[in-house]
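Following this message is one structure expressed as structure tokens.
Here we show just some of the chains, and they stay where they sit in the whole.
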Amino acid sequence: VKRDLVTLDDLSDREIESLFSLADEYLAALGDLRRPPRVTGALQLAAGRILSTLFYESSTRTRLSFEAAMLRLGGQILASADPGKTSAAKGESIADTVRVIESYADLLVLRHPAEGAARLAAEFTETPLINAGDGGHEHPTQTLCDLYTLRRANKALRGLSVLLCGDLKNGRTTHSLAYALARFGAHIIPLPGSGLGLPDHVCRRLETDYHCTPVPREEHREMLNADTPLDVVYVTPTAPHQLSLLTSTGATDDGEAERRIQLARRTLANIDVCYVTRLQRERLEGDLAPAAYPIVDKKFLSERRYKNAQVMHPLPRVDELAYDLDEDPRGVYFKQAAYGVPVRMALIAGLLRLRPEVLSAVPPPARYEVYKPSKRVRCTNPRCVTNLASEQRYSTQKFWVIDSYTIRCAYCDVERRPRARIARVEPSAAEWPAEPGEKPVEAGG
Amino acid sequence: VKRDLVTLDDLSDREIESLFSLADEYLAALGDLRRPPRVTGALQLAAGRILSTLFYESSTRTRLSFEAAMLRLGGQILASADPGKTSAAKGESIADTVRVIESYADLLVLRHPAEGAARLAAEFTETPLINAGDGGHEHPTQTLCDLYTLRRANKALRGLSVLLCGDLKNGRTTHSLAYALARFGAHIIPLPGSGLGLPDHVCRRLETDYHCTPVPREEHREMLNADTPLDVVYVTPTAPHQLSLLTSTGATDDGEAERRIQLARRTLANIDVCYVTRLQRERLEGDLAPAAYPIVDKKFLSERRYKNAQVMHPLPRVDELAYDLDEDPRGVYFKQAAYGVPVRMALIAGLLRLRPEVLSAVPPPARYEVYKPSKRVRCTNPRCVTNLASEQRYSTQKFWVIDSYTIRCAYCDVERRPRARIARVEPSAAEWPAEPGEKPVEAGG
């Protein structure tokens, strides 16, 4: 069985911890490598192995980070910065491309504009595959680096209060990070640009999958200045995880509701991490810039609650993160970028089984049951890989059953609700909403 | 003396066989490399050697295949995916570019849109050069991989019946393969899309160079259903090769004509290989799609004659080869793609003299005498490299003398017929057809 990294759910908690220990080891080795006279030789662990970067969208930074990691391990790289210009331009399907490229390399790294492309590609190859970004969906190695940065600076992720600033709507980085924070019990304080809040489907998934519940502003307003635009805080109860959805208004137990309000207050009083993101201009529909966008600079951070906040940013930054923080000890964004190499080295060593102790033979069990419709059921997300013309030539229909009335595309994670129960009996054609004009569940559901 | 691979004629039969034996060896080594725990170390044969891919046209698949082969041998690569944007944009000639790049690398791999570019480049460098496709002319390593695939699945190429489907007009792959099949005594059954048959010059060369003769439909029609569009079969008589051109109508010996008809019937009764190709949309003149184009799918292959046919395709496919064959044991196209690596490894090891037993010191003798005109004689092919503005600055005129009234450009292989005999006495200016408006021999001759 081969292992992939398409979303962070492909790794168990223990595996993530093992990867981070190995990253610590590589980080030290890299430090030695740079100190003249060089005290360690080159790592030769991956000698003779080839990693292929298959980037249907340009992303120099992400691509170089993977390539640097492979080279530091002693392996080799096959770079294709722009396969979209060639085979895809000739109309080739992703399924075909990976079945060819897999004979050239031992590990594939895929960046693709379609949501769910990485999962689909992984299913068609026996070579391990890493998702380096699939449209607005996920970017799990960025999230791994973010978590690693948090872990090096903090004793634990549980209970950490993390401010997410900027474009929370279009940034896959932010979505992946939000899931990971919730998974490890951190609290999330969104501070979006106007109109750029976390999408409904992300909020819903925070609750459904991770029991991370929103506590709206009115419940904790005394903590805030009148002009603070924070109006919700997502808290993850310590333990045990609740099995029902706990929204603030739906709480059946007054004591529990009060506990969550207290948690929200504590979360706001002392921000541990301030995660800044740039406006994803290239994903804006229409060309309108948002009316307001948070700028993080020395002045912003002068409030007492930010006294010990680590400032992170996935980079590149534009104007949302001021240069006056470059010398501030709270600014850890360049360190965060540098951690990309040891973290990816650990991941590569794990997936190639060069360090077989890091990853189990099999992935963690799926969270939900799978549903493979016996007739064609289109994913309602127009940006889903299964809706690309090139991928219509073969059948790719697979959903997770979230509850009796909700399925989630196994590729792009967008949900859909037929009008009838799914469970054991499949809905009949009449019970699926009409396809043309049908809205994805986050918009219409 | 250095060796090149510009067309398959640059290799003797014995050398091709040696390359394939070495490819067998590498194929086994690659299999071991992928099996965990890895039982063989990295090959280090090409350590310290550099292969440079010089691609004036993008072709991710071909480029990666060469690069993977070099890396698997322990060598290194210099990739230039788009030199056309830089030095060529500044007006540099191919002759100059290779004389610079040769100082960076030990082996050059050239892809260029002009026909004959690879031969011209090879003449200007002392570094071995591989043609990775020169316009519509040749793509010999694709042909080597095709032959290797055939050889692994069949006892011999001699007598094999090969159906060529699709775009036989624009595909250099198909032309190169047709020559190779004829050379090794296989029989060819063209099944083109409408208007996309083998060009006249290819048919003529099949006869001239390889004595592969067409047997038209009326001679063997009883074999076919009324609606089968196959109307000619090219057969290669076993031995000895005839020295005169044997066309079906020109056969002087009734016994021989009958023998060829029997051969055509046997060829049609049992197809060994079905070689499918996509429509070369990017080389279509005008924008008209063909009225009909053969689709190979399970239904197509249900006729009894295809019972044991191996289905090959140079990939990428579009719609001409159905996904329903992916699981069919007759579909060997992904295997064919994977063979690209060991075959290219063997070729690289041969050209770099890392395995000196594979290639002789000198190339096979030329088939025809050379003719270097004492005055300027333009090749009539507008896509010939010698007609590029950048290459007009130096003299590049060289032809093969096919017969007393036919010369063939030594770069692009397009033929031309002066009005007078060539032989020893050169035709005078008046005896060459006027240059402007002059047609290539395959159209007007």
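As written, the chain order gives the labels A and B, with residue 1 at the start of each chain.
Simple rule for what comes next: a contact is a pair of C-beta atoms (placed from the backbone, for glycine too) under 8 Å apart; a residue touches a chain by one contact, two chains touch by 3 or more.
Not measured: the values here are computed from a predicted model.
In this structure file the homo-oligomer totals 3 copies of one chain sequence, with 2 depicted.
Rule of thumb we're sticking to: only the chains that are shown with their structure count from here on.
Distance between chain centres (mean CA atoms), chain A to chain B: 47 Å. Of all residues in chain B, only 33-34, 36, 38, 41-43, 58-61, 63-65, 67-68, 71-72, 74, 79, 81, 278, 281-282, 315-319, 323, 326, 334, 337-338, 340-341 touch chain A in the complex they form. On chain A, the positions that touch chain B within their shared complex are 47-50, 52, 76, 78-83, 85-87, 90-92, 96-97, 99-101, 103-106, 353, 393-394.
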